[in-house]
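So that we are looking at the same thing, I have put the structure below in structure tokens.
For this depiction, one protein chain was excluded, whereas all remaining protein chains were kept in their positions.
Letters are used for the chains, namely A, B and C, taken in the order the chains are written, and counting of residues starts over at 1 for each.
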Amino acid sequence: MSHTPMSHTATEMMSIAAARLLTDDDVCFVGIGAPSAACNLARLTHAPKITLIYESGTLSTRPSVLPLSIGDGELCDTALTTVGVPEMFRYWLQGGRITIGFLGGAQIDRFANLNTTVVGDYAAPKVRLPGGGGAPEIAGNCREIFITMAMGSRAFVETLPFITSFGHGKGKGDRERLGLKTRGPTKVITDLCVMEPDAETAELTVTALHPGVTRDQVQAGCGWTLRFAGELVETSAPTAQEIEILRDLHARTKRAHGVAA
Amino acid sequence: MSHTPMSHTATEMMSIAAARLLTDDDVCFVGIGAPSAACNLARLTHAPKITLIYESGTLSTRPSVLPLSIGDGELCDTALTTVGVPEMFRYWLQGGRITIGFLGGAQIDRFANLNTTVVGDYAAPKVRLPGGGGAPEIAGNCREIFITMAMGSRAFVETLPFITSFGHGKGKGDRERLGLKTRGPTKVITDLCVMEPDAETAELTVTALHPGVTRDQVQAGCGWTLRFAGELVETSAPTAQEIEILRDLHARTKRAHGVAA
Amino acid sequence: MAEFVSLAEGIESVVRDGCSVAMEGFTHLIPHAAGHEAIRQGRKRLTLIRMTPDLIYDQMIGMGCAEKLVFSWGGNPGVGSLHRLRDAVENGWPHRLELEEHSHAAMANAYEAGAANLPFAVFRGYKGVDLPKVNPRIKSVTCPYTGEVLATVPAIRPDAAVIHAQKADREGNVLLEGIVGVQKEAVLAAKRSLVTVEEIVEDFGPRNANAVILPSWAVTAIARVPGGAYPSYAHGYYKRANDFYIAWDKIARERDTFMAWMKANILEQGPEVFAHHAGLARQAA
Partner (left out) sequence: MAEFVSLAEGIESVVRDGCSVAMEGFTHLIPHAAGHEAIRQGRKRLTLIRMTPDLIYDQMIGMGCAEKLVFSWGGNPGVGSLHRLRDAVENGWPHRLELEEHSHAAMANAYEAGAANLPFAVFRGYKGVDLPKVNPRIKSVTCPYTGEVLATVPAIRPDAAVIHAQKADREGNVLLEGIVGVQKEAVLAAKRSLVTVEEIVEDFGPRNANAVILPSWAVTAIARVPGGAYPSYAHGYYKRANDFYIAWDKIARERDTFMAWMKANILEQGPEVFAHHAGLARQAA
């Protein structure tokens, strides 16, 4: 396999940066979309033994294509076993057996709280979003949370109209005050950068810029004034292998879903 | 098959009298021993479609021999399906899906409360019995309860040292006062007679004598002064078919359990 | 014991105007044919209960069957919005829709509690989030041993549950395999239940002793509707028609394209079209 640098999209960089954070020892609760791409990329590259769980009840699944929904037959066919949904939420998620929960959302604030419920007033919404689904309890019960979202000033907002999933509340210590014993969001992997909660304040802080991305570009995609870490690193560019495997995965997926690749 | 009268034992009469009370429409929660013999005799004679459930999780089981324990492999092999024990107690028993719960016990009082826990003081018992097992919640959650026990003045007692399973408490209305919505014990089938709770007081009242049994014999096997119904009937004698099928069942069972028939 | 009925008879007797109904299936085995039949019969004022309303409730809401929706995630999985649900919530079309919104964990626990004949479910959830502010049915209990405060929701006890399964046998026992979701719980929690099945068999044949099987005496009615889960899927029979899920986005986006599609594909059709659809989905796979 060639190791010549290849050009890549920002979305590919996001998936690859997220995938790199995962290890063989992780047990991941995977959502659809960007998280699913990242987790399966990790499995197909450096973390072949990673355990992937989808909330439809499929334990230790190894899909060859990305599912369109969290309950595609592919997930069950390639799973070690499949359990009912009440058991999934009771024994496996609430049971504390998940190391990493992957979440996305329509909106995020500076303390990594997420909104996927409504824009505008709840009773008379401007935009009705799908709602929480598994997210509120994923956010509370996994050992830590990785968030993947593409940046944009309508997504990274100063104030959320609705908190669907709890991140760090209004800052350091809020999780502990609610009795949460899990770490909450520890990484936000975007298409432009990686953010982490500040050790003192829990405010999201940019710790790595993806190759070729400037601070101004990141700030332009964010509705609040961003903090940057003192030691800001540059994400390693995707390897040719990472890009090839990711693109193969997407091409197989599109064919399987009846969409021209 | 011959219909010539055959001699029978009192224990056989007890099993047969209990079996006759069951119908194809019943869903029975079956305990080991006399209840198991009665339920399977019903299934092998007049109620072939009766649904039998054992607390080990076997639903709609059709054993060809009587199990020694409630978890014998025979029960699982012949079951429609087998569920885990928590599900058995939550969805099936507490779920209110059982029409008849069969119980026995070491001791019973005049209101059909049962003791299978201790004789003497709980903390320093004279005789430590096995305990409640499934009985407390069988007694509370089945639509009605049939009790089968051989009579004897140490078993049918004036006062129980310990109430393991609740029958009618201290009389009519006690179940309702506890919020129980089920009927509780409606029949006590013994080796000598059948008793039923009195409609006014809920005190056990002899309603049928088995063939050849006298009132005095029944009273001699009971530690309290028994009431007899005004219209006391005689139980029909076992038919030859009933006896043959019951004896065949016991003989197959003994062979299967490694005991000479 | 379960009664064998036609789909029309089953919907008529099990899903009645004004009742609460849970049509469940977690992506897999969604009872679409039953939803279509309820629309054809003009069912009204239903409380629709489902973790993921999906296309089935988008269609029923758009056709005015529902006065209330109890749900936890209302999107078109992997595609985007449910436009008919949004139109009802955002614009009150075809009429106002009351929402009772939960999380998946809450609903899964509420079904479990319903099946277990408990009045409420206890779980560790809803910490720090806004849903309890807009849903007064979310409450709490204190653990009598540790003092921890845990979230509660009322048990789900629908008037009716409707599910799709792979097989029934002649006695009316039902077999589900693959992703089994909350269907067992929905049926056990409900007063009445209707199960549509791919086929009716003499015997389930060799199977694992722990497959999900609903005994005949826990089911009200069974109707054979081959393909009845399409465009969802039936494990071992046909695959999910992901292309239809993608196509639905365009159909449902506008009221007129939606109504035209409903007329041509539901109002003027019968349940027999599902075998045809599923056949095509099977060939495409």
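Everything that follows uses one rule, which is that contacts are C-beta pairs under 8 Å (C-beta built on N, C-alpha and C of every residue); 3 or more make two chains touch, one makes a residue touch a chain.
Keep in mind the model is a prediction, meaning the values are calculated, not measured.
Asker: Decide which residue listed in A:H46, A:R97, A:R143 or A:R247 touches the omitted chain of the complex.
Answerer: Result: among the candidates, A:R97 touches the missing chain.
Asker: Write the list of chain B residues that the hidden chain touches.
Answerer: For chain B, the residues touching the absent chain are 32-33, 55-58, 67-73, 75-76, 82, 84-86, 88-90, 93-94, 117, 122-123, 125-137, 140-141, 162-166, 169, 174-175, 178-180, 256-259.
Asker: For chain A, enumerate the residues touching the unshown chain of the complex.
Answerer: Touching the chain left out of view, chain A contributes residues 27, 51, 59-60, 76, 79-83, 90-91, 94-97.
Asker: List the chain C residues touching the unshown chain?
Answerer: Spelled out for chain C, the touching residues are 116-120, 122-124, 137, 139-146, 148, 150, 152, 154, 177-178, 180, 207-212, 235.
Methods note: only the chains that are shown with their structure count from here on.
Asker: Using the touch rule stated at the top, which two chains are linked by the largest number of C-beta contacts?
Answerer: A-C
Asker: Report the chain whose CA-based centre is farthest from the CA-based centre of chain A.
Answerer: It is B.
Asker: Measure off the straight-line distance from the CA centroid of chain A to the CA centroid of chain B, and report it in whole Å.
Answerer: 58
Asker: Between chain A and chain C, what distance separates the C-alpha centroids? Give it in angstrom.
Answerer: For chain A versus chain C, the centre distance works out to 28 Å.
Asker: Roughly how far is chain B from chain C, going centre to centre by Cα mean, in whole Å?
Answerer: Going by mean C-alpha positions, chain B sits 41 Å from chain C.
Asker: Where in chain C do residues touch at least two different other chains?
Answerer: Counting only residues that touch two or more other chains, chain C contributes 112, 184-185.
Asker: Hey, what residues on chain A touch two or more of the other chains?
Answerer: In chain A, no residue touches two or more other chains.
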